[in-house]
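Left out: one protein chain. Kept in place: all the others.
The block that comes next holds chain A.
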Amino acid sequence: MDEGKKLHVHDKVFLSLPLLISIIKLSTTAILFYDSLAFHNKHFCTLAKRQMLSMSTNNLSYSDQGGTDSAVEVGQETTPTSSNAGAGFGLFSVDFKKNEDLKEMLESNKESLKLEAMKRVVGLIAKGKNASELFPAVVKNVASKNIELKKLVYVYLVRYAEEQQDLALLSISTFQRALKDPNQLIRASALRVLSSIRVPIIVPIMMLAIKEAASDMSPYVRKTSAHAIQKLYSLDQDQKELLIEVIEKLLKDKSTLVAGSVVMAFEEVCPDRIDLIHKNYRKLCNLLVDVEEWGQVVIISMLTRYARTQFTNPWKEEGVFDERNERAFYESDEEKTRDETEAKPYMMDPDHRLLLRNTKPLLQSRNTAVVMSVAQLYWHLAPKNEVSIITKSLVRLLRSHREVQYIVLQNIATMSIQRKGMFEPYMKSFYVRSTDATHIKSLKLEILTSLANEANISTILREFQTYVKSQDKQFAAGTIQAIGRCATNISEVTDTCLNGLVLLLSNRDETVVAESVVVIRKLLQIQPTQHSDIIKHMAQLFDNITVPMARASILWLMGEYCERVPKIAPDVLRKMAKSFTSEEDIVKLQTVNLAAKLYLTNSKQTKLLTQYILNLGKYDQNYDIRDRTRFIRQLIVPNDKNGALSKYAHRILLAPKPAPVLESAYKDRDRYQLGTLSHTINTKASGYLELSDWPAVAPDQSVRNVEVKEWAPSLGKTGKSKPAKSSDDKFYSDSGEEEEEKGSGSSSSEDGSSSSSEESGSDAESHVQKNSSQSSEESDKSSSQSEKSSSESDSEKKERKTKTPLQKKTVKPTAKDSDSDENGNIAKEANSSSAEESYSDSDSDSESDSDTHTDSDSGTEHKKETKSKAKPKVEVKSTKEVSLLDLGDFTPAPVTQHKSSVLSPSLLGDLEGLSLSNVSSIIQVSGPAFVPEKSHDLLHRMTGKGLSAQYQFPRQPCLYQPTMVSVQISLTNTTDHPLEQIHIGDRSPTGLNMHCFNTIECLEPEASVTVFMGIDFNDSTQAANFQLCTKEDHFSVSIQPAIGELLLPITMTELDFRKEKGKLLGMNESSATITMAAENMTSQPISRPVATVANLGVVPSSQGNVHRFAGKTASSRAVVLVTVELRESSTALITINTEKSVMGSMLLRDLKLALAQA
C-alpha cells in the first residue's frame, strides 16, 4: 500500500528534466556515500527522498507527505516485512528470513557471496516469488565490475524497476555512463536495460539514448535502439512523433541486423505510415535473404501489406467488369483513365515482381514461420498461376512439430477451399495416422474433404472407411460429417455415400450412429424423392437409437416426409406418445412437430395421439416445449377465434424447405490474412492489421525510386559515367562487410570492363597504326571512353576503306521484360545518353572525312528513331531521369552492352551482325570484348629461309564464311631479296575448310604484309596443317587454336542468359572451384583474364560477385555460357554450360589456369 503512495508522490515530484538530472547526480553521490558507510537502506531512502524534495521548491505539502511516508517506513524497520507478509506472517517468515540473509550477502564485501545471493534472487524471480524488498540491496550492485553480477542485477532491475521507481532511478547514471562505453555490447546492454525499466519519468533520457544509439557505429547497438523504440512507445505514446523520426532514420539503415528490428518497431509504432517504406522498399527486398530469420517474418508480413496498397491486382480475370460498371456510375471523370488502364493487358510492376522474386528462396528456410510468411505473401500477392510454388514447402512443414502442423493445416484448409488444385497432388500427405492428435486429425479430415473431386473421391472414401472404424469416436463422427459433405458436393457419389451411411446405422457405437442419422437426414433433404426405404429403415432403427440428436433427426424426417411413409409415421408417433415424458427436450420438440404434421396430413389416424401429446407438452417443465405446444395447438386445431391462421397451417408447417448446405468451417476464414493469429482463432485479434484491397489504379510508382543527388549532375552533363557509377556503388553497398565486398567487386569489375575496352581499343589501334588518323588520337581526353572507342572504330573504318556506318549494327534494347525493367531503364538511359554523345562525336569526326559523313549521319538518325520508339517509358520519366537510376541494380552491364554496339570494330563485325540478326532477337554476335595481342609463330625465319610468319586471332567474325575463325597472318621478308608468290599449298586434314588469302605476288625485303584467312576448325582444337609456299619453297606449318578462339562473343540479357543456362544443365554443365590469385580478386576485374582466354561477350549481371560471359562456337553455333562467381576467401566458382561438353571442359581448364595464376 505505502508502495503505491510513494509512487504517487514521486510521479508528481519529478516534473522537469533538469531537476531529474540533478537528482540523479545527487543519487549517485548518495550511492557512493551509501556504499562506504553501509547505511541502512531505509534511512538512505528517506535521505535521498528528502534531498530530492527539498529541491522541489514548489510544493511543501509533498514534503509533509514524504515525511509521513518515511515515518511509516521507519516504523516498519522493526518488522520490515512488506505489506504482503502482514497477512500471514507465519507463512512468510521463512521467506523473510531467507531474504534477510540474502540482504546480508548482498551487502557483504565478497564478490562471490554477492554473486551467490544474486543467483538465489534471480532464482526466486524465475519461480515467480516476490523478491521486491531486496531492491535497495540489489540496486547498489549495479555498478559492479563483475560482469555476471552486473547481468544478474540487470535482470533484477528489469523485473522490479516498475514497482520501485524511485530506487530504480539510482541506477540510471550507471547506464548513462555505459552508453558511452567503447564496447558495443556494453552499450547495447545498457540501452536494453535502460529502456526496459518501465519508469515513466526517465522517458526523456530514454529518448535521448535512443536517438544517440540510432546513429551508433555498431549495427548491434542500432538494432537495440530499434527495440528500445517499441519499449518507449508502450511506455509513453506521446513520444510517437519523435520516435517515428528515429524509425525513419533507422529504416534507411543498410545493415541486415537492423532491418528486422526496425520494421518491427515500425509495425508497432506507426504501421499506417506506409509512406516511410517507399524509399526503402527495394532495399528491404534486396536485403531480405540476409536478414535473420525472425526479422524476415516481420518484414515479409509488412511488405505484404505494403504491396497490397501499392500494386494493382494481378488476378485479372476477376470481376473487372462489375467493378467498372459500378464505379463508372459514380465517377464519370475517371472513367476514361480507367478504360485506358483496362485496355492495357496487365503488366506487373517491376517492384511487385522484385518482391516475389526475392522472397521465393526463403521458402527453403528451416524456420517454419518464415516459410509460412512467404506462403501467405504468395497467396495474397502472386498471380494465380504462381501461387502453387508454395505447396511443396507447406507440405514439408507437415513433418515438423505437432503445433506447427496444426497452424499449417489450418492455413492449408483455408487455401484448399479456394484452390483445390494446389494441394490435390499431395492428398496422401493428409492421410490420418492413428497417432495424430485429435485436432490434427480433424484438420486433415477437413482438408481431405475439401480436396475431394470426381476423380479422387473413390480413394478418399476408401480412406474414410478406415477412419470411420477408428477407436477415436469423436474422429469417427467427424469422418461421417466429412462423408456427408463429399456426398453433397459430388453428386456422383451421393448414392454410394448414402448407402454407406445407412450401413453405419447398425454400428455399435452410438456417436457414430447418431452422426450418421444426422448426416443422412441432411442428405435426404437434398434429394427426398427416391429414398422412402431409407426412411423406413431408420424408423426400424429408431428404438435402438438413444442419442437425442439422432432421434430428433429421425422424427423430423418422419414428419417432413410423412406422406411417403404413411403407415409407419403414425406408429412412430404412437411410440413417442408412450415415451414422451422421458425424452430429451429436443426430441420432445420434434415429437410435437411430427404430431402436428401428421395431424395435418392424416388427422383421422392421429387426432387423438396428437391431442394427447399436446396435452403432455402443455404441462412440460420446459417452457420452450410449453410454448411450442401452445403455438401448435392454436395453429392446427381449428376454432372460431383463429380460423384465419389454421387455414394456412398446412402451408406453414409443410412448406418445402431448402436443403442444408454442408460447408467447411474454414469457408470464410480467408477474410483474415493467412498465417496470422486472427486466422487461427477466427476472430480479430487485437492489433490485427487488415490487408487492404488492391487499388484500382496503382499509386505513383516513382515514389520508390531513390534519389541520389551527389552524382547526378555529373552524369547528366559531362557524361562521365564511370566515376559516377563507382561512387553510387559505394552509396548502395551495404554496411555489412560481405555486402561491401560485393559492392567493391562489382565496381572494380566495372572499372575493369571499361579498361579492357580501352585496351581493346588500343589493340585495334596497334593493328592499324599505319593508317590511323591523328585526329582520333587527339579527341578530347576528358570525353567518355565510349567516345574514344567510337572514334577509334572510325579510324579503323577508314583504314579498311569501308563506308558502312558502324551504327548499322544496332543493338536492340534488351531487358524488355518486366523482370529486369529496372535494369532495363537504366541501361537504356545510360545507353542513350552516352550513345548520343558518341554520335555527336562521330559526326564531328566524320566531317573531316566526307566519305563517311552522310552514311554515319543517317545511321545516327535511324538509331535515334529506334531509340525513341523503343523507350516511351524513359521519355515519360525523363524529367527525373537521373533519380531513376536505381544504383543498387546498376551493373557494369550497360557499359559493355553499349560498348558492343558502338564499338563494333570492323566491317566484318557489321556484316556478321546483319547476317545474324534474324537468328535470334535476343542473342546477337557482338564485337570482341578484348583482343589479345599475343601472336604466335607460324614460321620462324630460320626455318622459313628468311620468310617469317606470325599469326594471331583478331577475334572478328570471319567474312568469308560464318563458320570460319578468322586468322590474321603477318608475313615478313627478312631476306635481302624479294619473295615472290607467297600462297598456301596443300592442307593436311583434307576436309579442312579454309579460305586462303590471295597470293602475294611479291614481298619486298624488310617489308611485311598482313593478310587474313579463315579456317573452319570444326569446333575442335585439332591443328590446321597446311603448306605455306613461296615460289621456291614449301614450308609445312600448322595453326593450333586455343579453345577460346573458336568462340564468337554474343550479347544477351541476364534473363536470356539464365534461360539458356537453364536449358544446359546436367551433362552440359562443367564447373570447378578455384582459388584465385589475390590480385585477380581485387585489383583486376574478372572479365579481363576471361576475355584473354576466350572470345566471349560480357553479359550484364545484377550481382556484383557473379560475372557472366556468353559466346557461341564458330562452326556449330552452340551457345557457350560461362559464369564466374566470386566467393569469400578468394575462391571462385567457374561454371561452363554448353552442349559441346568437350569444349566446355577444355575451356574450363584454360580458364582455371588463367584465373588462378594470372
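The working rule: contacts are C-beta pairs under 8 Å (C-beta built on N, C-alpha and C of every residue); 3 or more make two chains touch, one makes a residue touch a chain; residues count from 1.
The criterion applied here is as follows: contacts and distances are computed from a predicted model.
Of the candidates "Cytochrome c oxidase subunit 3", "Autophagy protein 5", "ADP-ribosylation factor-like protein 15" or "AP-3 complex subunit mu-1", the chain left out of this view carries the UniProt protein name "AP-3 complex subunit mu-1". Contact with the chain not shown here comes from a single listed residue; of A:Q237, A:Q418, A:T466 or A:N622, that residue is A:T466. Residue-wise, the contact with the chain that is not shown comes from A:A685, picked out of A:A665, A:A685 or A:V703. Across the entire complex, the residue among A:S108, A:S215 or A:S434 in touch with the chain not shown is A:S434. By the touch criterion stated above, the residues of chain A touching the omitted chain are 111-112, 115, 119, 122-123, 125-128, 147-148, 151-152, 155, 158-159, 162, 183-186, 192, 195-196, 198, 218, 220, 224, 227-228, 230-231, 234, 257, 261, 264, 289, 292-294, 297, 301, 361, 364-369, 371-373, 392-393, 395-396, 399, 401-404, 406-408, 428-429, 431, 433-435, 437-439, 463, 466, 469-471, 507-509, 675-678, 680-681, 683, 685-689, 736-738, 1061, 1069, 1071, 1073, 1075, 1123, 1125, 1127-1129, 1131, 1133, 1135.
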